[in-house]
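Note that this complex is displayed minus one protein chain, with the remaining chains in position.
The block that comes next holds subunit A.
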Amino acid sequence: MQLRERNRGSSPMIGLTPLIDVVFILLIFFMLASSFLDWKGFEMSVAVTDGKSTSQSDVRPVTINVDANGKLSLNGEAVSLSALAPMLVRDHASAPVRLRPINGANLQHLIEVMDALGRGGVTDVDLVE
């Protein structure tokens, strides 16, 4: 009985302040360590060639050159990004597709071309030098 009397008068034993401190520290940790970047990948064949035909199929490969301004040429002929995939599907349906960066084309340009090809149904693309 005496103990009860004593406890009634005092404040709660566990304060909320340390808990709030810990929650704040956890919050700061998760804010700094979390990443919302959605990484997705293109599966690349590492069959990097020097441009000479090494494929098993008899069909002549199609080479798309990409330059530093993102301009494209298909087997030496200038072509727009939007027309590329339909042209490949129409004229070179079974040909292996090779992408060659020239004159300092950067990775973003290559990815844009691979995106356009992917949307048009051409997914098997090799990089060549």
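Following the convention adopted for this analysis, a residue touches a chain if its C-beta (ideal position, glycine included) is under 8 Å from a C-beta of that chain, and two chains touch if they have at least 3 such contacts; residues count from 1.
Quick note on the criterion: contacts and distances are computed from a predicted model.
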Checklist entry - The chain dropped from view, which UniProt name applies: "ABC-type nitrate/sulfonate/bicarbonate transport system ATPase subunit", "Phosphoribosylformylglycinamidine synthase subunit PurS", "Biopolymer transporter ExbD" or "NADH-quinone oxidoreductase subunit N"? => result "Biopolymer transporter ExbD"
Item to check | On subunit A, residues whose C-beta touches the chain left out of the figure | outcome: 11-12, 15-17, 20, 23-24, 26-27, 30-31, 33-48, 66, 101, 104-111, 114-115, 118-119, 127-129
